[in-house]
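Now for subunit A:
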Amino acid sequence: MDDLLLNQFLLLGAVLFCIGVYGVLARRNAVLVLMSIELILNAVNINLIAFGAFWGSITGSVFALFVIAIAAAEVGVGLAIVLLIYRNRRSVDLDDVAEMKG
Partner candidate 1 sequence: MFAFLLQSVASTFDRPAIDLHALAPEFVLTGALVVVLLVDLFTPKGSRGIVPSVAGIGILAAMVPVLTLALDGADRSMFGGAYVVDNFSLVLQAMFLLAAYVVVLLSTNYVAEGDYAEGEYYFLLLCALLGMLVMASSRDLITMFVALELLSIPAYMLAGWRKRDRRGNEAGVKYYLMGVFASAVMLYGMSLLYGISGSTLFSDIALAVARGNGLGDTTPLITLGVVFVLIGFAFKVSAVPFHTWAPDTYEGAPTPVTAFLAVSSKAAGFVALLQLILIAFIGRDDVVGPLMWVLAALTMTVGNLIALRQTNIVRMLAYSGVAQAGFMLAPLAVVGSNSDGARSAVVTYLLIYAAMNLGAFAVVLIVARKTRSAEIASWGGLFEYAPGLTVLMTVFLFSLAGIPPLGGWLAKFVVFRALLSPDLTAGGVILAVVVGVNSVIALYYYANVARQMWMNPVPDGDRTPVRIPFSLAAAVTLSVVLTVAFGVSDLATHLGDLATFLPA
Partner candidate 2 sequence: MDNNEFLTEWGLTLMVFLPLAGALLLMVIPKAQEQMIKVAALGAALASGAVGVAVLANFNYDSSEKLQFVVNRNWIEAIHANYIVGIDGLSVPLIALTLLITPLVMVYSWNHFPQPHNPQAFLILMLVLATGMLGTFVAQDLILFFVFFEVVLLPMYFMIGVWGGEQRQYASIKFFLYTLFGSALMIVSFLALFFVAGGDSFSMVDLAQGVADRNAAGNLAMITQVLIFGGMFMGFGIKVPMFPFHTWLPDAHTQAPTAGSVILAAVLLKLGTYGFIRVALFILPEAAVKWAPYIGALAVIGIIYGALGCLAQTDMKRLIAFSSVAHMGFVMLGIASLTTFGLNAAVFGMVAHGLITGMLFFLAGSVKDRFHTLEIKRLGGLLLQAPKLGWILGFCIMASLGLPGLAGFWGEFPAILSAYNPAPALSQELFRTYMVIAAFGTVLAAGYLLWLFQRTAFGTPSEEFADVEIEDVRVSEWIAWVPLLALILVLGVFPNIIFHVTDPFLTVMGNTFAGLK
């Protein structure tokens, strides 16, 4: 993979990362926030794969696989927590989850 192509992938990763961050910050709905997180993690994955290809080593891909697997677990836990919140509050609006402050 040459430099130019690598840069395009990296740019894509960066854009995805920013979109993810925007989603995380802007969405009220907890589920949407979880989805935005996935975007960020995928941005990382794109970077890893791209770099892996650039270096011609599999380490990047392996890393990406680990990220995917763990992200799955993470989102699982996340959804469980969101579910708990929904049970107790009948809402998944993150702005409401602000009892503790200061």
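Going forward, a contact is a pair of C-beta atoms (placed from the backbone, for glycine too) under 8 Å apart; a residue touches a chain by one contact, two chains touch by 3 or more; residues count from 1.
Per the selection procedure, all candidates are chains of the complex that A comes from, given by their letters.
What you see is a predicted model, and the numbers here were worked out from it, not measured in a lab.
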Candidate from this complex that touches subunit A, chosen among 1 or 2: 1
Touching residues on subunit A, where the partner in the complex is candidate 1: 3, 10, 13, 17, 20, 24, 30, 33, 37, 40-41, 43-44, 47-48, 50-52, 54-55, 57-63, 66-67, 70, 73-74, 77-78, 80-82, 84-85, 88-89, 94, 97-102
